[in-house]
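All protein chains but one are shown in place.
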Amino acid sequence: MIGTNTLHAVPADIEPSKTLLRVRDLSASFSTPSGEVVSVERVSFDLHRGKTLGIVGESGSGKSVLGRTIMGLTGLSGNATVSGQILFDGVDFTNPDKKLRSEFLGSKIAMIFQDPLSSLNPVKLVGTHVTETLRQHDRSLSRRDAKEQAIGLLDKVRIPDPQRRFGQYPHELSGGMRQRVGIAIALACSPQLLVADEPTTALDVTVQKHVLDLLGAICEEQGMAMILVSHDLGVVAGRSDEVMVMYAGRIQEKAPASEFFVRQYHPYAYGLLASKPMLDSPAHAELLSITGRPPDPTDRFPGCRFAPRCQNARAICREQEPLLEPVSDAAPEHKAACFFPIDGLAVRTTVDNSQEGAP
Amino acid sequence: MPQHETRRPLAAPKTTPIPVSFEKPRKNFHVDLLLWFCILWLGAIVLAAIFAPLLPLAEAQDASKTLMEPTNQPPFTVPGHPLGTNGLGLDIFARLIYGARISLTVGVAAVAIGMAVGAMLGTSAGYLRGAWEAVIGVLTNTLLAVPALILLIALSTVLRPSVVSLTFSLALVASPGLIRLARANTLAFTQREFITVARALGAKPGRVILRELLPNVLLSMMSLSFVYISVLIVAEASLGFLGVGIRQPTPSWGNMIAEGLGGKMEQYPHLVFIPATVLFLTVFSFNLLGERMRKRWDKREVSL
Amino acid sequence: MAGTGKAHLKEKTDARLRVEDLVVEFQAKSGQRVHAVSGISFDILPGETVGIVGESGCGKSTVARAVMHLPQPTSGSVVLDNIDLTELSAEKLRESRVRMQLIFQDPIASLNPRRRVKDLVAEGVSIWNRGDDKARTESRVRELLESVGLDPDTIWNRYPYELSGGQCQRVSIARALMMRPELLICDEILSSLDVSVQSQMLNLLKRTKRELGLSLMFISHDLGVVKNISDRIIVMYLGKVAEVMDVEALDRETIHHPYTDLLLESVPKVTGERVFPGLPGEVQELPSPLNPPSGCRFRTRCPLATALCVEEEPQLEEKARGQFIACHNVASLSK
Partner (left out) sequence: MKLMINKVVQLVVVLLLVSIGTFALTSLMPGDPATAILGPDQPAEAYIELREELGLNDPVLARYFGWLGHALQGDLGNSLVTPFRSVNELVGGAFPVSFQLAAMGLIISLAISIPLAMVSARRPDGAIDRAISALTFGILAVPSFVAGLILIALVVNQLNIFPRTQWIPFTENPLDNLYHAALPAITIALAEVPTFTRVLRGDLVSTLQEDFILSARAKGMPAWRIMIFDAFRPSSYSLITVVGLALASLIGSTVIVETLFSLSGMGSLIVNASYVGNVTVVQGAVLVIAVCYVLINAVVDLLYAVIDPRIRRATT
């Protein structure tokens, strides 16, 4: 199930200049006391300028590690190995060295984090967080100009009274405000790519909507590409151009968002959607249960990673690894890594009609 | 529901080979060896201390019996005195073992008392809060207001140093820290919902303290107990060294090291370095054991 | 949003739990009073599931604990099966409390790490010394573990840290059921679990409730989850009730309290259509519970707020069948 689109498999009609980020066979593994953990396994995808890629997966699926690996931050932890290739704007950003990293990070690639409180240094002023990013990447910037720009940024992310907020400490702000500060920091140098790792998980729904709207609007306005990582399909829905579902370190399904939310081919992707209680479904709707739990990350069994929990699994699923490939000719961009893909749309219709169990 | 027929021919395995056989990291053998060495060392010391009167040891205390023995002999030179003799011809090996009796008894007993007192006062203060907590707080702060060694010296000024009085003094010195630790742990555990659940199930405060809190609090204190023992052994030795602990001719590791003061060390270094080495190894072993226990406990905490 | 008022309460004799004018206040470190819950009333019928939704800081978890008297509410009455818990002595309260059981969000923190699964589940029995018949206790523990989908033999002697989050949550449910409670209070029990495990737990809860005829008080911030499990839904805002409705009314089309509308609007639609919003306006933050707004507490964020909302607190009124809304202006709206 892994995207092994090697370079030649890229559709010819995509000009290289449109592609901002090209990831090929990217793997990231960690040596831990309990064994080697492969968090990301041979992941390949392209991200075009100004587009948003949504990455969805449950805890342990490797989605956050993928985000950090793309930022070149995984290799920093000593026990990690990164292989494959990351091309950012034509520059090889796989295992970047110090110089390359400090040149790109913050200025061309920026990141926002899950927990807005812990991602801000508790002993630094809100304003300092923004100005130090500005001054790091533009040494000639004076303190005063930096402050002025920072206040402008705080205002831009809709923080009321930015003058006052500038001089406060992170713990004095609410969760939503802190996340907005996080966004302001990320935007400081107008990056081309924003990696948003579970940006709204710690926030309430009303604040979540505001933050997502803000991110969407800024991406649109600045032509910024975004990788939106979340465990929640709802966060990604309506906010991304393409959706990628990860499970146990591998991509299981990848499709344009408009396709994906209509029909899923991979039983896991289908299950993820069918097990989520939705506001728009009728009350007391029966939910699909995916039985079992994700595999132990140190257990390297052969075949499809989802096979142990899959009701459609057959012998081959336990022996061979399915490739991430288009399922039907009608939608070449809709790929699933499954030997026996289902048709999510058809299954759902049947279930809705009979109101019984699931596949 | 619609079972899609397999689109892909079973015979066309375009799968990529999976890199298998990830090596499990090798165990760190020398680390384990070190741990076993420490356990062996402590075991030997404890056994020797317990059975000291039964061992065929040369005279350790009574200088009147060693008038004929050679004095200040370095180790491995005189038969019958494996580690040599001191300035009075007393056998250093025997003195070390009798010294161990005092060091270990005092250290272990004081920590045991301190743990019992600390766990009880600390846990009840942390769970019951209010006035009780305030009283316990002021008492611990008062004991902590006098640096440990100063308090010990002050106490030994007025109490004739003996195993009993030393145990009492050391327990007094160890308690406030343990009370604080138990209280802090209790506060942390009380935040956890299982305490609320126990109360929802109808548990009374006594049961919550004894059955829910104490086992958890004690476990996290246990790993520190070894470190405390080593600290108290050093404290006892320091008193002996300063001459205000166990006094000559009764041997203690501290007063044995002090025998080398006053220029004798230059001439007879073994007087100082043999007991110092024994003290070092013992303290090191207790520290290492405590450290390993803490690491195991931490790992559990992380997985919690 | 204010919601005082009891228009939505059912007949007294019908209710398994009836909470009236519940107020919970406590002292903040700074010495100020935190108005966590300010006079809410609700009831739960036998076999009914009442969902409580609201954002963090609205006081929903405080309500759960106040119902259990852990700690005792500042004022108001909590009547369980026609017994007023607020009037009971400490000893009687301890006995009555067992008929309600609480399950928490953090599956691991709610299990004593030093106990094995078998002892955790049997804990209530051992507290009340009902465990004289050891064999019977043991067989009941096994039975319950099986009914929550755990294999008793494999986990019998395990410690909590050897279990996954979902398994811990199952153990918690088994422990709660051990005391044969009439009311189960679930405080955000799904929010720390993965989606696939969430649906397992939801199905399990629904089945258990049906089989045992339990009443359920289900607290969550997730409207989808609440809609899936509840019969009636209470929307809370800043320590008050904004709206009470039968579950069928919870959709985007029905007329709601402006706050419920805000919540509903914020829940993302799971569709592939890309939304391109403009830059959002500045948000009004949740006011501090130290100093809540006068009148309707929602007025600082409410698009419909008028001068009346500043002065007078709206009461819960039946605006449609089974739908009670505390708002001065909602009646004038029509969708």
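So that you can tell them apart, the chains are marked A, B and C in the order they are listed, and the count of residues begins at 1 in each.
What we mean here is this: a residue touches a chain if its C-beta (ideal position, glycine included) is under 8 Å from a C-beta of that chain, and two chains touch if they have at least 3 such contacts.
Keep in mind that this is a model prediction, so the values were computed, not measured.
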Inset, instruction - Kindly state which of the options A:S59, A:T81, A:Q136 or A:S258 is in contact with the chain not pictured. - result: A:Q136
Inset, instruction - Return the single residue from A:F88, A:F104 or A:F261 that touches the missing chain. - result: A:F104
Legend entry - Contact partner of the left-out chain, one of A:L120, A:L228 or A:M244: A:L120
Inset, instruction - Give the residue, chosen from B:I153, B:M222 or B:M293, that touches the chain omitted from the document. - result: B:I153
Legend entry - Interface residues of subunit A (partner: the chain not displayed): 68, 71, 73, 76, 78, 98, 101-107, 109-111, 113-115, 118-124, 132-133, 136-137, 169, 171-172, 182, 185, 188
Inset, instruction - Touching the hidden chain in the full complex, which residues of subunit B are there? Just list them. - result: 137-139, 141-142, 144-151, 153-160, 230, 234, 237-238, 241-244, 254, 257, 260-261, 265-266, 269, 272, 276, 279-281, 283-284, 287-288, 291
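What we mean here is this: only the chains that are shown with their structure count from here on.
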Inset, instruction - Round to the nearest whole Å and give the separation of the Cα centres of subunit A and subunit B. - result: 49
Inset, instruction - Take the average of all CA coordinates in subunit A, do the same for subunit C, and state the distance between these two points in whole angstrom. - result: 32
Inset, instruction - Quick one: which residues in subunit B touch 2 or more of the other chains? - result: none
Inset, instruction - Scan subunit A for residues touching two or more other chains and write them down. - result: none
Inset, instruction - Could you pull out which subunit B residues touch subunit C in their complex? - result: 191-194, 196-204, 207, 212, 215-216, 219, 300, 303-304
Legend entry - List of subunit C residues in touch with subunit A within their complex: 55-56, 164, 166, 194-200, 202-203, 206, 221-225, 227-230, 247-248, 250-252, 262-283, 285-286
Legend entry - Residue numbers on subunit C that touch subunit B, as the complex places them: 65, 68, 70, 94-95, 97-98, 100-102, 104, 106, 108-114, 123-124, 127-128, 160-161, 172, 175, 179
